[in-house]
Each structure stands twice: as C-alpha cells, then as structure tokens.
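Got a structure for you, questions after.
The complex is shown incomplete by one protein chain, all other protein chains being positioned as in the whole.
Chain naming follows the written order as A, B and C, and within any one chain the residues start at number 1.
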Amino acid sequence: MTETARLEAFSDGVFAIAITLLILEIKVPESNVSDLARELARQWPSYLAFLISFAFIGIMWINHHRMFTHIRKSDDILLLLNLLLMLGICVVPFTTALLAAHLGHAGARTAVVVYNATYFGIALLFNLLWRYAASRDGHLLAADVNREAAQRITEQYNYGPLAYAIAIALAWVSLTASLLTNVVLAFFFAIPPRYASKTVPKRHKTV
Amino acid sequence: MTETARLEAFSDGVFAIAITLLILEIKVPESNVSDLARELARQWPSYLAFLISFAFIGIMWINHHRMFTHIRKSDDILLLLNLLLMLGICVVPFTTALLAAHLGHAGARTAVVVYNATYFGIALLFNLLWRYAASRDGHLLAADVNREAAQRITEQYNYGPLAYAIAIALAWVSLTASLLTNVVLAFFFAIPPRYASKTVPKRHKTV
Amino acid sequence: MTETARLEAFSDGVFAIAITLLILEIKVPESNVSDLARELARQWPSYLAFLISFAFIGIMWINHHRMFTHIRKSDDILLLLNLLLMLGICVVPFTTALLAAHLGHAGARTAVVVYNATYFGIALLFNLLWRYAASRDGHLLAADVNREAAQRITEQYNYGPLAYAIAIALAWVSLTASLLTNVVLAFFFAIPPRYASKTVPKRHKTV
Partner (left out) sequence: MTETARLEAFSDGVFAIAITLLILEIKVPESNVSDLARELARQWPSYLAFLISFAFIGIMWINHHRMFTHIRKSDDILLLLNLLLMLGICVVPFTTALLAAHLGHAGARTAVVVYNATYFGIALLFNLLWRYAASRDGHLLAADVNREAAQRITEQYNYGPLAYAIAIALAWVSLTASLLTNVVLAFFFAIPPRYASKTVPKRHKTV
C-alpha cells in the first residue's frame, strides 16, 4: 500500500483541466455580427450548460477532497476505481457541449438523458470508491478516522445513484424538471455530510 | 477544518490551464497568404487581448498566492468561494477571445463591457474570499499572521470592485480609456500590498 | 542527484492533460440533426478509440506511479528518459483521433499501425527508464527497496515491446485482432507485477 499524494495530484489535474476545458465549448460570435449583445444572449443554452457542469465538476472536486481527508492509503483497486471516476469527469466537457448544442432542438431529450446519465455513472463510482476504501473495517482510511463523519459520507452518497436515475427518468416528463433536479443534486452534494445525513451528530470536532 | 494544500493545487491547476489556453485563441494565418508579416501584424487585437489577459490571470495568481501565505485553514464556505473565484478565472479565455474578435468591429463596446465585467466579478470574489478568511478574528488565517500585512491586503482589495466598475463605465466614453484602466489596475494589483495601502508600515519583517 | 518530486508533478500534469484532451477529439453532432441518438451511435469508432486510449494512458500513469514508489533519486539521464516517455504520452491524443477518423475507412490499417506503434515506443521507453534507474545496483532506487518487487516490475515490462510489436504485425491479419491485443495488454499492465511475473512471491509486505 502506498500514500495517496500522487493519486490526489493526478485527480486534481484532471478536475482542473476538465473544469477549464468547459469554456472552450462556448463559441465566440463572428466579428461581423451587427448586434453582439443579442448574439451573446441567443447563446444562453451554452452558458446554462457551462454553469451546471462547472458547478457539478467543482462540487465533485470538493467531494473528492472530502473523501481523501479520510482516505490515507491506496492500493491497486483504489487506483483503478479512481481512474474510472476520472473517466466520468473527463466525459463531462463532451456531454456539456452536447447539451449546449441541442437544448431547444430536436435532439434535446437525448442530450439531457446522456448528460444526466454521465452524472448517474459518476455518482455510482463515487459510491463504489468510497465503499471500497471504507470496507474491511476502513482498511484504507486514516487510523484515527472519525467513524461518524465517515458514516455520514456513506449516507449522503447513498442518495446519489437513485436521485440521478430519477433525473434521467424525468427527461420524458419535462426537460426543465430533469435539469433542475440535476442542479438541486449538485447543491445537495455541496452541503457538508453533517447536515445532509440523518445520523444525529454528537458534539465533537469533525475531522 | 482541513489544510489548504489541495485547494492550492487545484487552483494552481486552473490558473495554469486558463493562462495557457489563452494562446489557443490566436489564429495561425493560412499557408497561402502572400505576406505573412503583414497578416500577423493585422492580428494585433488578438495579441493585445492575449497580453492583457495573461497579465491579469498571472497577477491574480500572484494575489491568490499572497493570500494563501496568510490563509492556512480551509472550510466548506472557503472551498465554495474559491470555486466561484475559479469560475471567474475560467471565463477569462472566452471573454479574451470575444475581445480579440470584436475590437475594431461593431460589437467592440459590448465586448469591452463583458470583458471588464468579468474582472469586476473576480475582484468582488477576491474581496469576499479574503474577508471571509479574515473574519471572526482571522479564523482561517495562520495563528502567527502578521495582522498589519493582512490589513494592507484588505485595503488594497477594497479598491478593486469600484475601480473595475469605473473601467466598465468608461466603455461608453472611450474603449481605449476603459481597457487602459484595466491594464493600470493589473499593475496596481501586482504591487505588493505594503506599497499599495495607506497603512503606515512599521519597521519589521513582513510575512 | 535531486529528488523526484518535481519530475512526478510534471509527469502527473502531462498524464492528466493528455488523458483529458482525448475527449476533445469526440465531435458533437450538429444542432439540426433529426435523430441525435442515431447520430451519436454512428460515432462508435470515436468512443472506442477514446476508451482504449483512456485505459492505456490511465494504466501507464498507474505504472509510472508504481515505478516511482521505488525510484527515489533523479539525475540528468533520468530526466531526459522521462521526457521521452512524456513525448510518447503526448502523441496519444493525436493517434487516437487518427484511429477514430479512419476506422472503417480506407486508411484503417495505417491508422491502427500508427496507433499501436506509439504504444510500442512507450513500452520501450518504460523499459529503458526503469532499467536505467535499476542499473548499477539500483542507484536511483530507494535505499530500502524491495528487490523482489523491483525484479517483478522488470519481468512484467519485459513483455511490453515484443507484445506491442505483435499487435502491430497483427494489423496485416486483422484490425480487430490488433486492437484487441492492445486492449488485453492494457489490462495486463494494470495487473500488479506480483501477479504478472513468474518470480515466486515470498510472504512479505510489498513496498
């Protein structure tokens, strides 16, 4: 078993690049447009997709960071699970561009489903990685881990896959509802686990 | 509360990528141009936009670095404020390309306003992040923080939002004046706070 | 001789960027397509190429990580060999795009050969770098290196160049077989050396 420093450095790199690449998908209107302000306003689906994806990747980074304040050791399975998680993160700039290009067009539903499906996959992988690290009596967690804090992460992540599955299903009812669910979920995962879980927090310093 | 190491690593990544992506917005003239030198010269708005943005992002990185020599602890609010700051930084390659494409065309004013508005937002977020870290008796600052140095950062940052708001307003008077204000402000924030603030510096080693 | 920290940081950066850039090669279908789902399905060569390359770069990162748990010192030759290795990694997004564009077209064989040839080169460089570090009685390895674990890396890497050469040769028999060999090899190098080598592992904690 090795330390997690390079795993975190590599992941920070992927998160930072994926979140910065999102901006490349927003097109710059041509020099010869007569009304630039209106042209920029017309591109609202691009800004919307950019903002949702930025929030998602940023908040997933915060969650990765949170998990790895508890995870201190690494092994080959963890490296592979983390790599799969990074695969999910790397796909987001593509599904974001897809959403931006097809919102308001014939392919909008397909785009929303693909977009939310990526997040469903990422939520699943977050669960897998965390559960693996916490398995066998927390064999990859810090020796002095706050078990209650760890338990609260487990509880919060439990909601992820089902909630994103609902977001996907909602696409057949209303695209707005589907995307809105996605946004609400991003905020839910931004909330520290101590407020998001049902575990009654005792009075003590959290890790 | 956790350490700031990964927050800094993630931010360094975003700064480094955003500043390097700027170059992708400069177009390479086609192989078949007869006078390459003249063609390159014609692209001056791209170089100007590139240089101003490079200076801005670079100097914002220096400021981020400066703040985090004082900030030693992190919490969920700080992570979110820093994420919003990174959102601002990530938008710069887009507004830079916008400026480069529309300087000298019908949409020049709109482009300059959008460009300076991004910087206004970033200046605001720098203030928010710093004030939050320094709040409640500097609860996220180093225990042995030099309070005077911290105070001088607060004073220097105070000028930011108003000054960039003036830069925006100037766009309706003169685009050159508006961009020039922007350049002057970049240099102002490059100056170490001990020269930029009005606090009388006592004789002692700064942090 | 210096430490390996910056060499690892630089390499992590290159790996993280190369793996994230892969997604930029997948095209977003135009807004006006009538059946987005079918259009997305038609792009399967892009997804296939993306996934193989992602697996390859990711697993090469894991191997780099594994090597550098043993390598603790650096010198000028190691820096240059690592730079050549990074050259190989940087080329992968190009050969991936080449493969995606030409699978199923007249240039498929050429694309597969170029694609596998890059991996052949990378496998060769991994061997060179590792053998150099382990040479002269492991002069760049940790003083307390587990010699058996190091030996098993050497044995596993030995298979690389020949196996990728076979993958290249197979392109004249069957493109599917050639790419499949490539995929199998990626999984082979994902396996920890203790399972991949013939050295009988004794009972002890690996490094």
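General remarks:
In this section, a residue touches a chain if its C-beta (ideal position, glycine included) is under 8 Å from a C-beta of that chain, and two chains touch if they have at least 3 such contacts.
Bear in mind that the values here come from a model prediction, so they are computed numbers and not experimental data.
Within the full complex, the residue among C:Leu98, C:Ala150 or C:Ile168 touching the omitted chain is C:Leu98. Seen from subunit B, the chain kept out of the figure touches residues 8-9, 12-13, 15-17, 19-24, 26, 28-37, 39-40, 54, 58-59, 61-62, 65, 68-69, 190, 192.
Although one chain is not displayed, subunit C still touches it through residues 2, 6-7, 9-10, 13-14, 16-18, 21, 24, 76, 79-80, 83, 86-87, 90-91, 93-94, 97-98, 101-102, 105-107, 110-111, 114.
Quick note on the criterion: only the chains that are shown with their structure count from here on.
In whole angstrom, the spacing between the mean C-alpha positions of subunit A and subunit B is 27. Between the CA-based centres of subunit B and subunit C the separation comes to 38 Å, rounded to the whole angstrom.
Among the residues of subunit A, those touching two or more other chains are numbered 9, 13, 16-17, 21, 24.
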